[in-house]
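Heads up, one of the protein chains got dropped from this complex, but the rest are sitting where they should.
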């Protein structure tokens, strides 16, 4: 989903503020939430992608008004309530079925384009790379596909690659030529960049109305 | 700026809620704010782009937590405080200098691409069209350029066009082919789409590290 | 919106606005009577009834319809309608095959002189965010389900043009005159989130019986 959590490239959040001698937890409840999440999610069979998506589903205004562990707490409450509706039993373990990994479509050096995907559910491809071209730098091997795994719709195992983007490709010409971005993207997020880009064309007409 | 106000295409805000027999103002202060803004901004020489930008500059969490007229109120307060620093005098009226309009670079039927611009200041080109290709449908004539006018950096008069985008170009393949978007974009926001797209290439290297 | 508790708090918007108005009148930058007039204008004089008159006239006067589609600013001006945010009006016509929907994703631009100030839903984040990416879903939120074959055109009013949807004239209204028709035209239909419905039984009768009276009264409420 194109949520407010997908904040790469956003302006308006002000300078980064550094806290000296910061404690691990700023209140006792933060530690309890941290520990509870890890333990409870395992007990009710919630995978990490599903947990991340529960955080993303927090209403945008609440998301921005909450601290990190407050968001963890809200997400945990949401998942428990949702699971509670099914008696807190684990869901069918679709995710644990052995699925055949897709073969790697790309190898290091390949030019790729991040696809213009806008799924309604969970995804790990941020908006700021979509439609942009880069180069495969590493093949990290096969991983679960977050977009399906978050919804217990199969693990769809596939290769994840480290893809390099020039800052100018992402942010336009004023960007520093000595800045590059590396991001790990699933095979399904990518398409070859060298094939002619097929843009969806409005039919040629003379007037709109 | 890529602010939270630029919300076209975002998910997570829930369904649209319709209020029956809605009053024009929901509280007396809303009407006063509405009237005050129009009157006060004229008095202290704040143009509409500058006012819009003052709304955009509201901190994201506050923006999302505020109602429409609360945002107007905050923006008005901000501008008055900022002007107050200069004794509430109008700024140098750079904007009123007669500037020669740029000639129209496009005509109806031209294929264009919205440039990948990410200005730190005010802009009226939403993120969701940037980098996307469309067709010029109308030339509306010459208007002030919001990106400079908001910052009292000249009016940079230029043509504004109605540009048509296919929903599939904007949102990818699952989008309905019977959906089109029309948006009015300044000449400077656009580039010809038919020239070969020059992507910023990372140098071809074997490894990232 | 429940702003009531705000009004009580000294830091709530009501108090802040009062302080601002006092400051600005004190400095001579605004006049309270001028503010009163503006509020009164938008509460009582400018509103979707203006747009409804325009639509009804376009339905009944083919030449006016042409002028409206060619230059809406001039065409609404013929009816004495003008004002802020009305300098660059554009009328877009719905047909059986094309449905138009207006939004402003970046703020909430709206054609004030013909529709008045925008309703809360138009200014809502839900509408601003999804109207461009999921217009059919948004229309469903309003209870409007369009056939798959209908093309949806979304207008994101990001510059100074302000859009007025000219809805389809509903069937069964062939005998109604301009003033009767204007009563059918809703604000929502002129933004594109609803269609105009023919009046049901009772309303149709009422329309008939009030044909003469209504003409005069509404004419006097012009802006």
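Here are a few things to note about the model shown:
Note that the chains take the letters A, B and C in the order they are written out, and that residue 1 is the start of every chain.
Rule of thumb we're sticking to: a residue touches a chain if its C-beta (ideal position, glycine included) is under 8 Å from a C-beta of that chain, and two chains touch if they have at least 3 such contacts.
Note that the coordinates shown come from a computational prediction; the quantities given were computed from them, not determined experimentally.
When the whole complex is considered, the residue among A:125, A:150 or A:190 that touches the unshown chain is A:125. Within the whole complex, the absent chain has one touching residue among A:112, A:135 or A:181, and that is A:181. By the touch criterion stated above, the residues of subunit A touching the omitted chain are 5-19, 22, 24-36, 38-40, 43-44, 52, 55, 64, 67-70, 73, 76-77, 80, 88, 124-126, 128, 140, 143, 146, 160, 162, 170-171, 176, 178-186.
The rule is short, and it goes like this: only the chains that are shown with their structure count from here on.
Chain nearest the geometric middle of the protein is B, using mean C-alpha positions. The chain with its Cα centre farthest from the Cα centre of subunit C is A.
Separating the centre of subunit A from that of subunit B, both taken as means of CA atoms, is a distance of 27 Å. Subunit B and subunit C, compared by their mean Cα positions, are separated by 22 Å.
Subunit A and subunit C have Cα centroids separated by 40 Å. For subunit A, the set of residues that touch two or more other chains comprises 2, 60, 118, 208. Multi-chain contact residues of subunit C, defined as those touching 2 or more other chains: 125, 133, 153.
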